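Input: one structure, supplied below.
Entry: chain A
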Amino acid sequence: MAKVKTLADLRKMKSELQSKIQLRENAENPESVVQIRVGMATSGIASGAKEVYHYFTEEMAKRNINGLTTQVGDMGYCYAEPTVEVLVPGKDPIVFGYVDVKKADQIIEKYIKQGELLDGIIPPNYQNINE
Partner candidate 1 sequence: MSEYKMHMMVCGGTGCRASESDTIVEKMKKELEYRNLDEDVQVVITGCFGFCEKGPIVKMLPDNTFYTEVKPDNVTEIIDEHIIKGRKVQSLLYVDPNKGQAEPDSKHMDFYKKQIRIALRNCGFINPEVVDEYIAADGYEALGKVLADYTPEQTIDIIKQSGLRGRGGGGFPTGLKWQFAAQNEADKKYVVCNADEGDPGAFMDRSILEGDPHSVLEAMAICGYTMGSDEGIIYIRAEYPLAIERLHIAIKQAREYGLLGKNILGTGFDFDITLRYGAGAFVCGEETALIHSMEGLRGEPTVKPPFPAESGYNGKPTNVNNVETFANIPAIILKGAEWFSAIGTEKSKGTKVFALAGKINNVGLIEVPMGTTLREVIFEIGGGIKDGKKFKAVQTGGPSGGCLTEKHLDTPIDFDNLLAAGSMMGSGGMIVMDEDDCMVAMAKFYLEFTVEESCGKCAPCRIGNKRLHETLDKITEGKGTLHDLELLKNMSNVIKDTSLCGLGQTSPNPVLSMLEHFYDEFLGHVSDHKCEAGQCKSLLKYNIIEEECVGCTACARVCPVGCISGEKKEVHIIDQSICIKCGACMDKCKFNAIELI
Partner candidate 2 sequence: MSETKIKLKEKDVAKIVEICGFFGNEPGELINVLHKCQGEFGYLPAEVQEVVSDNLNVALAKVYGVVTFYSFFTMKPKGKHPISICTGTACYVRGAENVMEEFEKELGIKQGETTADGKFSLSSLRCVGACGLAPVVLVGEKTYGRVAADGVKEILAEYEA
Partner candidate 3 sequence: MIKLTIDNKVVEVEKGTTIFHAAKKLNIEIPILCYMNLEHLDIENKPGGCRICVVEVEGRRNLAPSCSTKADDGMVVRTNTMRVINARRTVMEFILSDHPKECLTCSKSGHCDLQDMAQKLGVREIPNETTCEMSSYRLDTSPSIIRNLDKCIMCRRCETMCNEVQTVGALSAINRGFEAAVGTAFEMNLEASTCTYCGQCVAVCPTAALTEVDHTPQVIRAIADPTKTVVVQTAPAVRAALGEEFGMDAGTLVTGEMVTALRGLGFDHVFDTDFAADLTIMEEGTELLGRLNAHLAGDKDVKLPILTSCCPGWVNFFETQFPDMKDIPSTARSPQQMFGPIAKTYFANKLGIKREDMVVVSIMPCLAKKYEAQRDEFKVDGNPDVDFSISTRELAHLIKQANMDLTTLEKSEFDQPMGESTGAGVIFGATGGVIEAAARTAYEVHTGKTLEKVDLKQLRGMEGIRAGSVDFDGLEVKIGIAHGLGNARKLLNDIREGKSHFHAIEIMACPGGCIGGGGQPLHHGDSEILQKRAAALYREDAGKPIRKSHENPAIKELYETFLGEPCGELSHELLHTHYFDRKRKRDIED
């Protein structure tokens, strides 16, 4: 191992290493990052939720958005599956239905990056997924 010779070295090293635990930091403070929750109950998986989930995890990282993609159970909107809930810090959560890879791309580019609303929003007839 090379010696860390200065404080600047240490800080550089830290920024390189930070990505390793970024996911844990985000999990610790989920409210501070964009959270994407993919409904992945059996029916969701059947309708392609898994693909969507992977797309989000990879694309968010690629596009340098500090976000947290998690899989959750049945959201109760089987008719619109796959469903994805997006929580942008400071905004109310929004659930999108019939999400595929294309739609996912739009969600990232339009809603998350620019704050524009998209089609396919499911009305909020729930409080929170987990409660």
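A few remarks follow.
In this section, a residue touches a chain if its C-beta (ideal position, glycine included) is under 8 Å from a C-beta of that chain, and two chains touch if they have at least 3 such contacts; residues count from 1.
Behind the choice of candidates: all candidates are chains of the complex that A comes from, given by their letters.
Please read these numbers as outputs of a predicted model, since none were measured by experiment.
When the candidates 1, 2 or 3 are screened for touch with chain A in this complex, the one that qualifies is 1.
Partner candidate 1 is touched in their complex by these residues of chain A: 1-7, 9-11, 13-14, 17-28, 30, 38, 40-42, 44-45, 49-50, 53-54, 57, 61, 68-73, 130.
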